[in-house]
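With one protein chain withheld, the remaining protein chains of the complex are depicted in position.
And then chain A:
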Amino acid sequence: MVTIGIFSAFTPQNVMYLLGGLGVTVGVSLISVVLSLIFGSVVGIIQFERLPYFSKFVGTINNVIRNLPLLLIIFFVYFALPKIGIHLPIFWATVVAMSTFESAMLAEIVRGGLESIDIGQFEGARANGLSNVQTMIYIVLPQAYKKMIPPIISQLISLVKDTSLAMGIVLSEMTYRGQIVYAQNSTYIIPVLAVITLVYFILNYGLSLVARWADRKLA
């Protein structure tokens, strides 16, 4: 039975259909990775700088988001926002939800990374005449990001995997399409899931290779 599935599950039509799903998964992931790296860094720096009131305010919102299930945020963006007049297409609703959640997670990593930098690095730079912003850009952030690469990459790997949660709002990403394909014939279940597993693995292993490369480059 299973052998039959291996040969017949991957018709050109099914392969194209699954590849389309892969495209959606990669698309959501890539855009969300970029957005959450940007917003996560900004929010992390705001929290680290301890600006009066503002940092506390941002930190509180961040904490709330981090402690919600991602699926709930996806539902909120796709089902609740339209009720107050904000309509997003399903792809972008997923991107917004993923980016919001992952930014909150990354912000915490960024804040922690910044706090791990020795106070002497700040004092050395400030005493040397550098402004606050210059100190961050040239001295502190490069050192902090180097330390943050491993936790950031594992967070981004979660992000890629968590795009599959968007099947909850019927986003036609890879896992969802896999389900559609093996719904045609139960012998397809094992081969289709096996291939999807392999594809997620390759995507995320690729990410960890990027991490290793970045680590060497920043060393």
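Keep in mind that, in the parts below, a contact is a pair of C-beta atoms (placed from the backbone, for glycine too) under 8 Å apart; a residue touches a chain by one contact, two chains touch by 3 or more; residues count from 1.
Note that contacts and distances are computed from a predicted model.
Undergrad: What protein name does the UniProt record of the undisplayed chain give, "Protein-export membrane protein SecF", "C-type cytochrome", "Amino acid ABC transporter ATP-binding protein" or "Helix-turn-helix transcriptional regulator"?
TA: "Amino acid ABC transporter ATP-binding protein"
Undergrad: Write down which of A:23, A:69, A:89 or A:142 is the residue touching the left-out chain.
TA: A:142
Undergrad: Please identify which residue in A:134, A:154 or A:172 touches the non-displayed chain.
TA: Residue touching the chain left out of view: A:134.
Undergrad: May I ask you to list the residues on chain A that touch the chain which is not drawn?
TA: Within chain A, the residues touching the omitted chain are 120-121, 123-131, 134, 138-139, 142-143, 146.
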